[in-house]
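One structure coming up, written as structure tokens, with questions to follow.
Of the protein chains in this complex, all but one are displayed in their positions.
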Amino acid sequence: MTAPQVFFSYFAAMITGLSLLVVTRKNPVHSVLWMLLLFVHIAGLYLFLNAEFLAAIQIIIYAGAILVLFLFVIMLLNLRKEETEKRFQRQWPLGLGIGVVLMMFLVPVLGNISVVPPLGPYSVDAIKSEGHIMTVGKVLYTEFLLPFEIASVILLVAIVGAVVLAKRRLE
Amino acid sequence: MKYTLIPLLPLLSFIINILFGRNFIKDKAHWIAVPAVAGSFILAVSAFMDVLAGNVINLNIYNWIVSGDFQVSIGFLIDQLTAIMLIVVTSISTLIFIYSIGYMHGDGGYYRFFAYLSLFVFSMLMLVMANNFLLLYFGWEAVGLCSYFLIGFWFHKKSAADAGKKAFIVNRFGDFGFGLGVILVFLTFGSLDYAQVFGNAGSVVGQTINILGTDYDLITVICLLLFCGAVGKSAQMPLHVWLPDAMEGPTPVSALIHAATMVTAGVFMVARCNPLFNLSHTAMNTVAVVGGVTAIFAATIGLVQNDIKRVIAYSTVSQLGYMFLALGVGAYSAGIFHLYTHAYFKALLFLGSGSVIHALHDEQNMQKMGGLKKYMPVTYAVFIIATLSITGIPGLAGFFSKDEILYRAYLGGDTGKFLWLLGTAAALMTSFYSWRLIFMTFHGKFRGTHEQEHHLHESPKVITVPLMFLAVGAIFAGYAGIPPLLMEHGDRIGEFLSPVLGHPHGEGTHAEEMMVMASSVLVALAGWFIAHKMYVKNPELPRKVAEMFKPFYNLLFNKYYVDELYGKTIVQPVLKISDKVILGFFDAKIIEGIVNGVPNLIGAFSRKFRQVQTGLLSNYGLAMALGALAIIGYMIFMR
Partner (left out) sequence: MVPLSWYIILSAVMFSIGVFGFLARRNLIIVFMSVELMLNSVNISLVAFSHYLQSMRGQILVFFVITVAAAEAAIGLAILIAFYRNNPTIKVDEINLLKG
């Protein structure tokens, strides 16, 4: 195994293990903390794939914002009592079965996947010469300008929706 | 950027007015709308200057749709043809917006009016500036939508709401064909871009398309389908019925949409597609004949109508017929030239009649007018100018363009000669009903109520000043295309447009040109003479003539019963089928039979079946996952 493959194997093993921890821990706070570690490893994988900016985004948005939101909600709801109860539903073996079958379906097929040319213009060297942020920015603000604007509208809707849903009715 | 702003300014005005109009802007709406269109006018003039300097602009702004080979962009093409249209649309819009400030003053939907009008201007500009068929189609449908909004602007009035619906539905017939045409263009050329389609037009000559077992010439089919849209939008036979009814809308709308701009979209579109039409003899002849027949058909109806706006509306239909006549004989630039002059004098006629209607408090029946000359001198003066222009008196705008069309028709072989005869006869009638309108409205004694007479007054400045500007246009617009007989190289507009539209075929002698010109001037004078005889000298005469040719008069007065024909053959059967078959039989017997006959079965079934709905998220998730698994399994193992 070459060095990159060793690195990848480490990340892959960590990601798989951490994912399992996330879905099996009883205490949701533990799950969130394992997930934090998981996201850091995913960000590491992005660095590996020459997507520095995405790695940063992964940490800032996912770890910094979304996970904090989860933690916040868990604290807010004060779920101490529930920690003592069963963590899985009655149907959990079925869920496990579906997960395993899905994996068995996908892994052999995806194992043979490879890239078919033509390749695009954004080779590693091209991105390096310009910087990843600039490359992403150029594409985002030209070709994908309209979807980008629409995404901002989605966020606005989410803000308004969250406020409307979560506020108490003032009588 | 400059060019993008041309349609963007009216769009901004629409957005601001529609969002904030009801609560904040209210009767200040014109402070947003008028500067916006005036801005586009100024930009349009500068674009025109660019084109005049020899720059044809073709720029893609945004990739609208990318789907495999199908690529459509939002892009603008500003060539000579578009430049002229830009000037016509924006200049007339600006004047009419200003006019509307006075005309719509105090209306409850003031902000709404300006919002829709701005949206219309935006759509019309998109239509003329498009550089591909899909964007053209977008503008085409959008102007139709605005037209619907504005015809039914006073929606609490049933006739207005009905007229809006009628316009929309009748246009659907044409637009259906147009849509098919656009699709066929894509199938044939693999692109919707003007440049690519027109560039490859020559390569599909002789190809055929199989429709229901018969082979037709591909280009002809495409052209005729596109022309379908033009027939609907430009109110040609047999889809002309919506335009006279559209007069239910406010008068500025009639002037802007149903005289000067939107209805000429069909003419513009055919001229734009001239590389296609040139390849199909059949399509060209169809265009010419439809145009010629419409010209005379609408003119005859116009002879006997009594509603002032309807007379002008039929006149519009007839003039549009002239334009198609010109396009059909290959004289595209003559058609566009007439479009351009017609926009000014017809807008002037409409706005003038609006001024009259305003003064008489919404009276539109000419039989209750008369003698307005001394009350409304400015309106009278501009009306005279517009009438002289439309009847083709030498020296005014209408003369140059109409003469050019008739001359080109005359040179167009045997069919052309026949069309020339039709056109000249229509010119006689045009002259007659235009003067009849003047004499009935402005001459003689006032025939309305006493109270109305008491309130008669000239319209305010905000109405009369745009009229004067339009009058200037109605006089001088024609000097862009002086026939070669009168001045060497005088046909500047034809030269200007020739890179897009080409040169018309055929050369005539001076004598022929002189003959055509003289005959059209003669019929114009004859029209005036007859109208003067009947409505000024001898006011009893019209009634006697009507008595004498009673059946014929009734036929014309009832517009050849086209509406009734459509009512009997299309509208009523459809309603009857819906009522008797669908409602009476299908609904009552079959549907209700099923509903009432087997309720117990359904009830029993649902009682059993609803237990599937456990309401538990995980069960739904499980079902979804199993479904996904099944699909993945199918994809992997079965294929």
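Going by the order they are written in, the chains are A and B; count residues from 1 in each one.
Here, contacts are C-beta pairs under 8 Å (C-beta built on N, C-alpha and C of every residue); 3 or more make two chains touch, one makes a residue touch a chain.
Given the structure is predicted, the values throughout are model-derived calculations rather than measurements.
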Where the missing chain touches chain B, by residue: 610-618, 621-622, 625
Missing-chain contacts mapped onto chain A: 2, 4-5, 8, 12, 15-16, 19-20, 22-23, 28, 31-32, 35, 38-39, 42, 45-46, 48-51, 54, 57-58, 61-62, 65-66, 69-70, 73-74, 76-77, 79, 82, 85-92, 94-96, 98-100, 102-103, 106-107, 110-115, 119-124, 126, 135-136, 139-140, 144, 147, 151, 154-155, 157-159, 161-163, 165-166, 168
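The rule we apply is simple: only the chains that are shown with their structure count from here on.
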CA centroid of chain A to CA centroid of chain B, Å: 55
Contact footprint of chain B on chain A as seen in their complex: 89, 91, 94-95, 98, 101-102, 105-106, 109, 143, 145-146
Complex contact set, residues of chain B against chain A: 62-63, 618-619, 622, 625-626, 629, 632-633, 636
